[in-house]
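Everything below concerns the one structure shown next.
Excluded from the complex is one protein chain; the other protein chains are retained at their positions.
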Amino acid sequence: MAVVALLTDFGLNDSFVAQMKAVILKVNPAAQIVDISHGVDSFDIYAGAFLLWSSFAYFPKGTIFVGVVDPGVGSTRKNIIIKTKNYFFVGPDNGVLTIAAWRDGIEKIIELNNEKYFLKQNSSTFHGRDIFASVAAHLSRGVNFLRLGTVSKKFKQIVFPAFVVDHDILKAKIIYIDKFGNLVTNIDHGDLKRFTAGKNFQAVLRGKRFNRYQDIYADSGKEPFFIKGSSGFLEISLKNKSAKDYFGVKYPQADFLTIRRSK
Amino acid sequence: MAVVALLTDFGLNDSFVAQMKAVILKVNPAAQIVDISHGVDSFDIYAGAFLLWSSFAYFPKGTIFVGVVDPGVGSTRKNIIIKTKNYFFVGPDNGVLTIAAWRDGIEKIIELNNEKYFLKQNSSTFHGRDIFASVAAHLSRGVNFLRLGTVSKKFKQIVFPAFVVDHDILKAKIIYIDKFGNLVTNIDHGDLKRFTAGKNFQAVLRGKRFNRYQDIYADSGKEPFFIKGSSGFLEISLKNKSAKDYFGVKYPQADFLTIRRSK
Partner (left out) sequence: MAVVALLTDFGLNDSFVAQMKAVILKVNPAAQIVDISHGVDSFDIYAGAFLLWSSFAYFPKGTIFVGVVDPGVGSTRKNIIIKTKNYFFVGPDNGVLTIAAWRDGIEKIIELNNEKYFLKQNSSTFHGRDIFASVAAHLSRGVNFLRLGTVSKKFKQIVFPAFVVDHDILKAKIIYIDKFGNLVTNIDHGDLKRFTAGKNFQAVLRGKRFNRYQDIYADSGKEPFFIKGSSGFLEISLKNKSAKDYFGVKYPQADFLTIRRSK
């Protein structure tokens, strides 16, 4: 029973996601469909890529991920399927699939151009339904992925923003903000440890300072702190409060997070 | 494995939808339940009808649709099941089911009055759980729909609003607004083509003008345009922006969309 996992920016109020699921179940009634998220901000490829990356490895081997955050639908950007070490990723060639796919190990990329596996009446505005869901359904039924199109050697790889170390300062970024207002950074616990070498640090975000690292939420008082988040990256958190509101962060990647180590 | 597809205005924060699913799975553990939407504005029968209409045809033959947007719950309005050419539609007799059902071809309507297939302890406020989910579950297990009640010859049919052509002006309406702010109209591409006969047009919505038809989103610049939407109707869109915000449209059906053809 193949799992098909869906990630889109379609929201849950319209029937777009249901149309995708209907297409899948019509082709493969035994498909096990799981929603990753449909609450990605419209057209936010990076948020979509983060959510796919943060969750894919928990899914059973063979899971087919359909990731549709697609500002260029109908344009000349390609539709692709990526075969990785353990999974398949289906969606537009705009990067939304590639942080996760790269992490798992990309083995082959196919441009989806075999219309036999598309929905018969297909639109220029809803490839999520007409191409990606349809192709994923056929794949989940056992169609060999090589038959879905032609091998492609070129694809768009996006990456999380890099952090920069300049003498005693590390400049990092917020790459995602979750429902609780936790601020996910682009550095992990090992990065911080290597940088500070066990000494104290002073972190600044939007003019507000903090200097603590906590192992668990419950240790903490009213000050913000770094904690190892469930994705592996460090997060800036406040105990049972929103760090997003505390720091006044509006969007990921908008501000620099500066960490100064003690000499 | 029968698909039961749910459409309600219950939202996802309360446990109403889960109670419906629980009732279905208790009767038929093998039911495949799919959410169409639970984000319909409270009591908005037309929005519910649109969402059901826009998605039903993608579902496998035999799918049982449960549509509950039900301002009159507990009143004298009937509870019905509609057998159409390919599907079943279960819900209140207030029109929410009928745009979709009519399109598929209504074959028979049964008033749900066989309490044997209701939940034993049933409330006056939650027919979605106590009647519609329960009936759908029994139907999905193979109960003949004729046993669910008595044949009814009278039912409430709602329709999308009509458009009007008056000399060189076509007056249309917005019938749905999606998550991206696309404005779904009540005319399709063929309507526009027949009306303009290939000539130019000037469209006006809330005082703002536009005159373009686009085949795909990606063609377009900063101007609004008509595009063939995924439901078949023309939509008014802006490339990666919200046409809803651009035009200041608040609700479907509130404003006239006026299209004037060149002579």
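Going by the order they are written in, the chains are A and B; count residues from 1 in each one.
Rule of thumb we're sticking to: a contact is a pair of C-beta atoms (placed from the backbone, for glycine too) under 8 Å apart; a residue touches a chain by one contact, two chains touch by 3 or more.
Worth saying up front: this structure is predicted, and the values here are computed from it rather than measured.
Peer 1: Check the options B:D14, B:E115, B:E223 or B:D245 and report the residue that touches the missing chain.
Peer 2: Considering the complete complex, B:D14 is the one touching the chain left out.
Peer 1: Decide which residue listed in B:S123, B:Q157, B:N200 or B:Q253 touches the omitted chain of the complex.
Peer 2: B:S123
Peer 1: Just name the one of A:W102, A:F180, A:Y213 or A:F256 that touches the chain not displayed here.
Peer 2: A:F180
Peer 1: Write the list of chain B residues that the hidden chain touches.
Peer 2: 10-19, 21-23, 25-26, 29-30, 33, 42-43, 71-76, 123-126, 129-130
Peer 1: Kindly note down the residues of chain A that lie in touch with the hidden chain.
Peer 2: Touch set of chain A with respect to the missing chain: 1, 3, 5, 12, 32, 34-40, 51-52, 54-55, 58-60, 63, 178-180, 215-219, 227-230, 235, 240.
Methods note: only the chains that are shown with their structure count from here on.
Peer 1: Measuring centre to centre with CA averages, how many angstrom lie between chain A and chain B?
Peer 2: Here chain A and chain B have centroids separated by 31 Å.
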